[in-house]
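Encoded as structure tokens, here's the structure I'll be asking about.
Note that one protein chain of the assembly has been removed; the remaining protein chains are unaltered in position.
What follows is chain A.
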Amino acid sequence: MSLKLNALTSDTYTDISQYRDQHFKGNRYDQEKLLKQSHTLYVGNLSFYTTEEQVHELFSKSGDVKRIIIGLDKIKKTACGFCFVEYYTRTDAENAMRFINGTRLDDRIIRTDWDAGFKEGRQYGRGKSGGQVRDEYRQDYDPARGGYGKLAQQHRSTEARNSF
């Protein structure tokens, strides 16, 4: 007799996003399956200065954190503004997606997304300059993420040379 109404069981904050890891070893279906079972979250838009301790404090609010891996610049090996948070249970990760995603850490609105699972190598930025791809091309000035984007920095230094 009891019916689960689709209209009422909406839980969109835990849906998987459009992002798919291009380096994932396997097909789309495999990746999506893993995302739907995952206990691991990607966390983005962090300040370069945000510490593992801060991440741990915030994300512990939705459950016990198993592991945090801070994302690193591939060349400098310093934090480059993202991390992975792995929980012991799926439920705890879901609650992070529902209640921590889109709120602030270190005064910045952070974004969480499902991750298919940490593998060695995935802790490095994939931008040409060593950091994240988004920091290669962005035009704005963000003091917590190294200032201007890498491309914009090059242009600026070229301009500076030219105008002097």
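Just so we're on the same page, a contact is a pair of C-beta atoms (placed from the backbone, for glycine too) under 8 Å apart; a residue touches a chain by one contact, two chains touch by 3 or more; residues count from 1.
As a convention for this text, contacts and distances are computed from a predicted model.
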(message) Suppose you had to identify the omitted chain by its UniProt name; would it be "AP-2 complex subunit alpha", "Nuclear cap-binding protein subunit 1", "Autophagy-related protein 13 N-terminal domain-containing protein" or "phenylalanine--tRNA ligase"?
(response) "Nuclear cap-binding protein subunit 1"
(request) From the listed residues A:His56, A:Lys77 or A:Lys119, report the one that touches the chain absent from this view. (result) A:His56
(request) Can you work out which residue in A:Ser17, A:Thr78 or A:Thr103 touches the chain that's missing from view? (result) A:Thr103
(request) Go through chain A and note every residue touching the omitted chain. (result) 1-8, 10-14, 51-54, 56-58, 61-62, 64, 68-70, 95, 98-100, 103-107
